[in-house]
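Every protein chain but one is kept in place in this view of the complex.
What follows is chain A.
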Amino acid sequence: MEQALEAEDLGKRYGRAWALRDCSFELPAGRVAALVGPNGAGKSTLLHLAVGLLKPDTGRVRVFGREPHGAPATLGEIGFVAQDTPLYRDFTARELISLGGRLNRRWDAALARDRLSALGIPPDRPVGKLSGGQRAQVALALALAKRPRLLLLDEPVAALDPLARREFMQALMGAVAESETTVLFSSHLLSELERTCDHLIVLQTAHVQLSGSVDELLDGHRLLVGPRDAAPPDGVEKVVRAAHTERQSTLLVRSRALPAPAPGWTEREVSLEDLVLAYLADTETRDVETAWEVTA
């Protein structure tokens, strides 16, 4: 399978603090992937490395097998919508489309024009005077006009109101369905993930906690409810997160389907949201414990 994006021991440092460290994952072509993690986890850094804005300090990142930093030819394959969808605010949408044509070898101006006209976005008003949702749509249309093989979006809907957010995601999903573009978008919102993406990368405190296709991830995890403080049943690879009430323990475990129902335990499927929260909470607790010098 062709990899649209792959990272290998990727690291980036600002001064002495690592924004991203020991980061390895693969994103196969054709997937729609979400990059999830709290603010400051390194999502923007990872996307900036992927689009060649930053140069890695360690390891490497490849887009369709080529390193993107300082390679305008590779940049032609990548559409990028940066956080807060920055555009020249005194340019009109028409001027921005014309600008894209001047800056890119491959440029589908008609595609951008058709999209914006379908959305009812005025062509001759400075984009600074458009609503946030409209501006995000302009940014998306410009990214799509490159006919990219990989589309990266950094928190595309974070600043939008719920309606504009839904419209944007619809526009994105519609565009992706028509082409064979691979998509990676970062988000710190968990709702709607299940509907939109089929691949997941979870970042927390500069490290990749989890990466893989949604189906495999859901398949490989189970929620077990059993008596408090009982040892986890056989076949469990790892307990990701344990929550206890007075009498019961709820464990989110990594495991293939258990060979047989373990006595005393009930098994349930996990939702994507449970899974992400479990992995995020897991590292959070561990880090706090380390910081307070408490052994778990």
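Note that in this section contacts are C-beta pairs under 8 Å (C-beta built on N, C-alpha and C of every residue); 3 or more make two chains touch, one makes a residue touch a chain; residues count from 1.
FYI, contacts and distances are computed from a predicted model.
A.B. asks: Looking at what's absent rather than what's present, what does UniProt name the missing chain, "Tryptophan 2-monooxygenase", "Insulinase family protein", "Cytochrome c" or "ABC transporter permease"?
C.D. replies: Going by UniProt, the chain not displayed is called "ABC transporter permease".
A.B. asks: Going by the contact rule already stated, which one of A:E8, A:E67 or A:D84 would touch the omitted chain in the full complex?
C.D. replies: From the options A:E8, A:E67 or A:D84, the contact with the absent chain belongs to A:D84.
A.B. asks: Would you mind spotting which of A:H48, A:H199 or A:R241 touches the chain that isn't drawn?
C.D. replies: Looking across A:H48, A:H199 or A:R241, the contact with the absent chain belongs to A:H48.
A.B. asks: Check each of A:L75, A:V183, A:L203 or A:V253 against the chain that is not shown and name the one that touches it.
C.D. replies: Hidden-chain contact among the options goes to A:L75.
A.B. asks: Please give every residue of chain A in contact with the chain that is not shown.
C.D. replies: Touching the missing chain: residues 48, 51-55, 70, 72-73, 75-76, 78, 80, 82-84, 86-89, 91, 95, 98-100, 102-106, 139, 142, 146.
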